[in-house]
Each structure stands twice: as C-alpha cells, then as structure tokens.
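Of the protein chains in this complex, one is absent; all others appear in place.
Letters A and B mark the chains in the order given here, with residues in each chain numbered from 1 onward.
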Amino acid sequence: AAEGPAVATQPTAGSSPFNTLLVSTKDNITTICFNRPEKKNAITVEMYNEIIKALEQAGKDESVITVITGSGDFFCSGNDLTNFTKIPEGGISKMAKDAGELLRAYVQAFIDFPKPLIAVVNGPAVGVSVTLLGLFDIIYATEKATFHTPFSQLGQSPEGCSSYTFPKMMGNAKASEVLLFNKKLTATQACAQGLVTEVFPDSSFQTEVATRLKAYAKLPRNSLALSKQLVRGTEKERLYKVNDQEVERLVERWQSDECMQAIMGFFQSKAKL
Amino acid sequence: AAEGPAVATQPTAGSSPFNTLLVSTKDNITTICFNRPEKKNAITVEMYNEIIKALEQAGKDESVITVITGSGDFFCSGNDLTNFTKIPEGGISKMAKDAGELLRAYVQAFIDFPKPLIAVVNGPAVGVSVTLLGLFDIIYATEKATFHTPFSQLGQSPEGCSSYTFPKMMGNAKASEVLLFNKKLTATQACAQGLVTEVFPDSSFQTEVATRLKAYAKLPRNSLALSKQLVRGTEKERLYKVNDQEVERLVERWQSDECMQAIMGFFQSKAKL
Partner (left out) sequence: AAEGPAVATQPTAGSSPFNTLLVSTKDNITTICFNRPEKKNAITVEMYNEIIKALEQAGKDESVITVITGSGDFFCSGNDLTNFTKIPEGGISKMAKDAGELLRAYVQAFIDFPKPLIAVVNGPAVGVSVTLLGLFDIIYATEKATFHTPFSQLGQSPEGCSSYTFPKMMGNAKASEVLLFNKKLTATQACAQGLVTEVFPDSSFQTEVATRLKAYAKLPRNSLALSKQLVRGTEKERLYKVNDQEVERLVERWQSDECMQAIMGFFQSKAKL
C-alpha cells in the first residue's frame, strides 16, 4: 500500500473532517494532533475512531513519515474513563465487548501502519498512549514528559501490545515495575529503558525535533516504508495474537468487581476536588 | 488458579514443614527464604523439592505477591555440587538423568508461577539462582550482591531458561560474557543490563524493599495475577521448549569428561584450603 504514489486529499486548516484531531500534511510529513487539550487529550470513543481513520489516510497519502503529537500541555491522558459511564442497553457485558472491539481495531491500526511513525511526546502520557509507543518507530520526548500506566490501580491489565513490547525492549525486571506496579517513568528513565529514542530540553524541544523530522522526510519514500515493514514484519503475527489476548483479558477485567470498584473510586476522588 | 480465594494453611514459626526453607505468609506477602546459611544456601536435592512445593502452595494461597530471599550473607550459591558425588546404583548415566528431571521440574515451577514473584537478593548469587532471575517479575538487590554463572569453567552449559531470557534482556553481546565467559556482574552492572530492577545501599536495603513490597501487596490481587500471566503467556510455550533443550544438553554435559574433570578440580581446590 505504501508503494503507490496516490495523493490523498489534504484537509486545509479550518476544514478538518475531524472533531477531536488536527490533521495536516506538509513537506512530506503528515501530522496527527490530539486536540482535546481541555480534557488532557483523553481519548473518547469518537476520538478512537477518528485516529483509526486518520492513520488509514496517512498510510495511503504521499507523505514519507507520519507524526503523532498532542495539543496543549499533555501528550495524552489515555482512555477517557467517562467511556465507561455510558452503559448501553445490553448492560455492562455489552459495553465491555464493544470497548474491546474498538480497542482491538485501534491497536491493529498501529500494528499495520505501513510507514515510519514518529511520536512527539509534548507532555505527560498515560495508559494506552504510553503502551502504544512500543509500536512506534521513533519517540521524541520533552524532558517534561512522564509515562504512566496505572493498570493494576484501576483493576485492569496491559494493552497496546505492551505485555510483549515492554519486556522485549526493557527486560521483565524493568517492565514489571511499569506494567504491574504502576511506576511512573520520567522522560530520562523512559529513554534509558528504550521506550524513548531521545529526550530534549523543553525550551528547544519543538525546534530540535522539527529539524530531525525535516531531514527524515527527504529520504527515499519507498526505501523507508519497505524497511519499516521489514522490521515490523518479523513480529506482525505475534503482535496480532498479543493484541487479541490483551483485549480478551481486558473485556473480562472490565466486568470484574475489582475494576468497577477501582473506577468508581477514581470518579469519587475526582468529585471531591 | 490464582483466581480463587483459597486460603492455604500458614505454617507458624517453629512448625515449618520444610527443612531447608523458612516459609511464612503475612500482610498478603508469602516469603520463601533459603535457609542453609552455613552452606551459603547451596541447593541440595531436598531443597529443590521443597522450593517446588513451597511455590506450588504460594501460587494457591491468599497472598498477593511472593518473595524469595536468602538467610545469612548469601542469596544462594547455586546447585550444591555434592549432589554430583552421590552416584546411585544406575551409575553416572542414571544420576545425570535424575538430576535433569529435577532441574526441569524446578525451572517449570518458576515458568508456571501464577502471581508476581519478587527476588530480594541479599548477597552473592551463583549459577541457577542467577539464571532463574530471568523468570522473576521484580529483582531487588543490595549493592553487595554479585551475579555469577561459571558454566564453562565447570564444563557445563546454561539453564533456568537463561539461554533465552538473558540475550532477550541484555542482547547477545552482553549475555555471552555472562553465559559463555563466566563474567561476574556487580549489582550495578546487573541493573544496567536489565537483570536487576533496582539496587539499594546495603544499610537501607531491607527497609526500602519492605516499603515497596507493602505497597504492592495492597494492589488488586486478581488484576496483578492476570497481568503477570498475560506478560508470561506471550512466551510460555517458548520457555517450556528452552527448558527442555537446556536440560537435555546438561544431561549430556554431566556425563562428559570435560565436566567431570572440572568438578573434580573444584573439590580438589576446596580440599586444599
């Protein structure tokens, strides 16, 4: 798919077809920007679907690299937990199953993305926005970024293929702190563990990253896409299977008492503020 | 198995059913302590069997996490080489085969352990007590700990799934020094290579680790167990196969001239002291 020179329609500023994202293509770079800064870019059901759609378009457009970043102070605060407060007619069981299908499709869009995918982590990242970094090719972070996956605090379990990618990149001894025991990593720690490619001072973050991206976008398009697919190809079947297993476990978790109590506790503590 | 609330009988101090271990459960933490300090906690045949049994019980009891540590100055000096001096009626071949079956069952007890497993490495670790760390979830070490696997010095070959877990966590370039060329790692080196989660000053080791363990033991039990099983599940079949191959090779090695000469040399050099 990345081979063809097909040129996608480029949304111009102001006419974006997305409600929760800003998407633009310029100088061979497609940028997908999470755009719910007032909610720390927490991902709603609509936003999951829009990101899947934006990735599908970026995979086919004429860009050489695709960049994901956040607007405002946060990169992304993860799954919007209000997603769990809209119980559909089918009850909790139906809600959990639907959420599982959406998550599976969301993660698969990253597994299948055919070009170099670069995260520009402009601030704190939480939950699924952290775990999915294991499926990116390059991760640049400001020194102000943090990386937090409080799964067990919320009675949940890892997703985004992190149960495979995190032990692979950092070893089980370090990955367990993050995946099981809710350890929040600083940008420097995340870089030492292989989750982040490079950390920059916040004052020069955007300009230094822009310089690198500009250089990358001038490289031969097909060579880059095919090289990325080669690297990913060696573990694609594995990643599909891991995604399935993680989703299956989460669908169970979401219906467990442990998880419901933990999420209720989250909203109660917020209500007290 | 980790789902049920089954409560195991808790041995009280003084009535332990184990000869070589101290096992206790308190505040959601089951602790298995190697208890042959006069022999640097070297593992005899009886002790292998007792650890397997203690792990089986800990996997089913009501604890949230399980901790393994050593009494005295050593964590564990590995396989007690006197195990090789009791030649049974079937001769060396029978001895090697029996030792292989015991090792296979011992390693499998760690592969299958269903809850977070935490090593508190209170001093030097040797041989199989080092290699098995690749199957733990968290490894805390005092700065006085060292990690040594002198396989080729003893004419032997790697076990404990280390031929897979060590290259996975530290890359082949670093793993080969340890697995092939007998390099002894300091705690700091082991931490840099991903074998150890965190290193502590010896003076505050026990108190700092206790604080972390206490916090972990308050997290949702099922969420932790299921998350750990998810992480391990992605490579369980692989680990069984690696265990089989390592045991098969060692059974050959134990019957080789190289190995016998190396072990005789070990006892001769000890006798001279």
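What to note about this one:
One rule holds in what follows: contacts are C-beta pairs under 8 Å (C-beta built on N, C-alpha and C of every residue); 3 or more make two chains touch, one makes a residue touch a chain.
This structure is a prediction, so every number in the text was calculated from the model and none was measured.
Among B:A141, B:A175, B:V199 or B:L224, only B:A175 touches the chain that is left out of the view. Checked against the hidden chain, the listed residues A:S93, A:S223 or A:Q261 yield one contact partner: A:S223.
For the chain left out of this panel, the touching residue among B:N35, B:S129, B:T142 or B:S163 is B:S163. In the full complex, the hidden chain is touched by subunit B at residues 151-153, 155-158, 163-164, 167-168, 170-177, 179-182, 238, 242, 245-246, 249, 252-253, 256, 258-259, 262. Contact between subunit A and the unshown chain involves residues 116, 133-134, 136-139, 165, 168-170, 194-197, 216, 219-224, 226-228, 230-231, 233-234.
Basically, only the chains that are shown with their structure count from here on.
Separating the CA-averaged centres of subunit A and subunit B is a span of 36 Å.
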